[in-house]
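Only one protein chain is missing from this complex, and each of the others stays in its spot.
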Amino acid sequence: MFEQVLLAGFGGQGILSAGQLLAYAGILEGKYVTWVPSYGAEMRGGTANCGVTISNRSISSPIVSDPEALMVMNRPSLEKFEQNVVTNGLIVVNSSLINCKVERKDVQVMYIPANKLAEELGNNKVAVNIALGALIFLTQIVSLEAVMESLGKVLPPHHQKLIAINQRALKTGAQYFDHLAKEKAG
Amino acid sequence: MAKVLMKGNEAFGEGAIRAGCRFYFGYPITPQSELAHFLAKRMPEVGGTFLQAESELASINMVFGAAGAGARVMTSSSGPGISLMQEGISFIACAELPCVIVNIMRGGPGLGNIAPVQSDYFQATRGGGHGDYRLIVLAPSSVQEIIDLVWEAFVLAEKYLNPILMLGDGLLGQMMEPVELDEEKEFFIPLRPWAASGRMGGPKRIINTLYIVPEEAEKHNFKLNQKYKEIEVKEQRWENYQTKDAQLVLVAFGTAARVCKGVVDYCREQGLPVGLIRPITLWPFPDKAFDYILSLGTVRYFLSVEMSTGQMIEDIRLAVDGRRPVHFYGRFGGMLPVLTDVVKEVKKLLLKEEP
Partner (left out) sequence: MYKKVFARPKALEDVPFHFCPGCTHGIIHRLIAEVIEELNVFEQTIGVCPVGCAVFAYNYFACDIFQAAHGRAPAVATGIKRALPDRVVFTYQGDGDLAAIGMGEIVHAAARGEKISVFFINNSVYGMTGGQMAPTTLPGQVTTTTPYGRDREINGNPVRVCEMFSVIDGAAYVARVSVHNPANIIKTKKAIKKAFQVQLSGLGFALVEILSACPTNWGLSPAEALNWLAENLIAYYPLGDFKIPKEEAKNV
């Protein structure tokens, strides 16, 4: 059961909104949720990150210091947070922008070329939601449907036309590791 | 009613609008600016006034003017800005005007940083400025509680004709949580016969803080003090969490209390009898919570967990009055206490384990 995830990348990648998507999806599923953004000197130019907790119980501490799952969109974020992930946790790595491998051996690591896939969809900006789709598939922290539904709430009114492409991005990400599920089943 | 996801800072704004506050004066400062941004949009929608002042000296004095003229009014700031407001707050307390002041604490002293801390506890609970006065200090620890307590804040302000300080920190301000926004409750603004709002044929009203004759100043201080005594008796608020059979009771407010709830849950799973007192009013400090817990007889230690070098611990010691040892664990400068470290402290005490 995954409850606490940390999403990290650089400002402008849409990390904070991706976290809000998860949070809204959690609300739709009737769960308790919290969303906490990165804080302090990192706000300008550097890394952006947010921790999301989704739980069946009321959430005591909203701070995600030791995430069960980490999604990293750029290399400084991986360097910064790799060590914080709990043992047997999960790291989803955007291999388009991170050309090194995760050093830890006690966590599950999944690589997904999010920017490359986003370009194939025709919009580099949706890379974050491709990675998010994968994270959702791998953690089952919320259902993909709930996240799709949440897009309307998180995107500002003048971006509502982007719902379709973001839904496609989420799906692309969620299907990327499909073969794993099949392998398991087979 | 559907739940919506809201930032703590925005919740202060929405809570104020729902409580009938229609005037906001403030000066930008991180980490509370989202509150101003929110109200800049929202106030015009409800026919209210949002005005950006040229400094906190100005904003608190605008609050003084608006409150004295009878408006339901709020301001907000952080660290350096709250320090600048102290003169004005002292005047407002002296003149017995109702208003709500939000302090989203940031690292200090000095310019410090914009990370979450709780180091303005002394400033908040001892009045803060010059003279013998107190503010009622409310410390929410979740976004929903912000909405609920802002309402309370205006009620208390007008009941006691006293400024109310709401104390949060950068994390609470930036955090998003779902809130239940029920149907807007009808708010009611009590008559303000004391407001200097223009005589309109009525008697003259003076909003004043000058008591040049010491006998009269003493009388006024006495009257204020009677009010503070009444508040101390009637308005203590706190939450007990798993305290019934607790041998170690954590004491924490705001964000630190969130961390401590996690600590309690974790310890309970391991069979450790740990509980939490979460003061909701920091002034009046909830002494009664301690009397009650001590009357149960199980508690052996108190552990104050703060995002400061140790300020609330003084009030805890006064409340416990030597009946049990009071220990301290703090992080400061914008660093947050983490669950594992607090658990270590707990075990050190309960199991006499050296880490």
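Labels for the chains are A and B, by order of writing; each one numbers its residues from 1.
To be clear about the criterion, a contact is a pair of C-beta atoms (placed from the backbone, for glycine too) under 8 Å apart; a residue touches a chain by one contact, two chains touch by 3 or more.
Not measured: the values here are computed from a predicted model.
Contact with the chain not shown here comes from a single listed residue; of B:Phe12, B:Tyr27 or B:Phe64, that residue is B:Tyr27.
Checked against the full complex, the candidates B:Leu51, B:Leu181, B:Ala196 or B:Leu294 give a single residue touching the omitted chain, namely B:Leu51.
Residue positions on subunit B in contact with the hidden chain: 27-30, 33, 36-37, 40-41, 44, 50-52, 54-57, 80, 111, in rising order.
By our rule, only the chains that are shown with their structure count from here on.
Distance between subunit A and subunit B, defined via averaged C-alpha coordinates, is recorded as 35 Å. Of all the residues in subunit A, the ones that touch subunit B in their complex are 20, 23-24, 27, 32-37, 39-41, 60-63, 65, 153. Contacts from subunit B toward subunit A in the complex involve residues 3, 5, 31, 113-116, 170-171, 174-178, 258-262, 264-265, 334, 336, 338-339.
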